[in-house]
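The complex appears here minus one protein chain, its other protein chains still in place.
Now for chain A:
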């Protein structure tokens, strides 16, 4: 175009700016995001900000009360555990282990599940049904139970429990992706793209994926909260992370032994897990409604 165009000068908000604008309007979601960002910060920068080594056992200050307690001291913000390790540092590292591994598990499960689900959704007939209904049977069993069975076979340990939870999470991603892709393939705009000569990969990338983000956010956050609970549950049951490793579930289990002497050893890791799951759910919910409003308003 040789003419100068006024329209190009105006700033057009990108899809993500639209989403952020809608997301901001929900205060609950913003608070959830702040808490979640705190956990993300711990996950990435725990070694830089922790006051003590999480494994360092200070025998001279065992079971120190938290700082707000009359007997507590500010040197140990959340007090210490039965072996004299600083609880604040352990919680930070615990967030790193629990949240980081959950995130990793969900990303792997999502990548695998969405790929298989998309292939199953685009195929038709028996091949598609086989993939779907075989995994539907698995979906009837809670993920934690499947994870315990897999850990029982593989043996305990954090890495084994991660594999177990990944495998347990994949079926739900496959199921939801397949249902979504199948519904989408029937739409007129997919037919129009097919008439334009788009192959299946192009249809998926350019036409289906933009609409799938909302579903992915919902399923992703759901899976993330399940993964956090499962990893800490396995840690609590001594099937996942093994004791010296600071993992929130394992810290909780260790605190149980001295629960009557120092209840904060149970309460604080418990609150950390609770806040983590809550903030993930709240942010996921806010993100979903923001994405929905973006394409409906």
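The rule we apply is simple: a residue touches a chain if its C-beta (ideal position, glycine included) is under 8 Å from a C-beta of that chain, and two chains touch if they have at least 3 such contacts; residues count from 1.
Please note the rule applied: contacts and distances are computed from a predicted model.
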Absent chain [UniProt protein name; select from "Cationic peptide transport system ATP-binding protein", "GvpL/GvpF family gas vesicle protein", "Sulfide dehydrogenase [flavocytochrome c] flavoprotein chain" or "4Fe-4S ferredoxin-type domain-containing protein"]: "Cationic peptide transport system ATP-binding protein"
Of A:67, A:128, A:179 or A:211, the one touching the omitted chain in the full complex: A:211
Candidate in contact with the missing chain, chosen from A:75, A:115, A:202 or A:242: A:202
For chain A, the residues touching the chain missing from this view: 1, 5, 7, 10, 12, 187-189, 191-199, 202, 206-207, 210-211, 213, 294-297
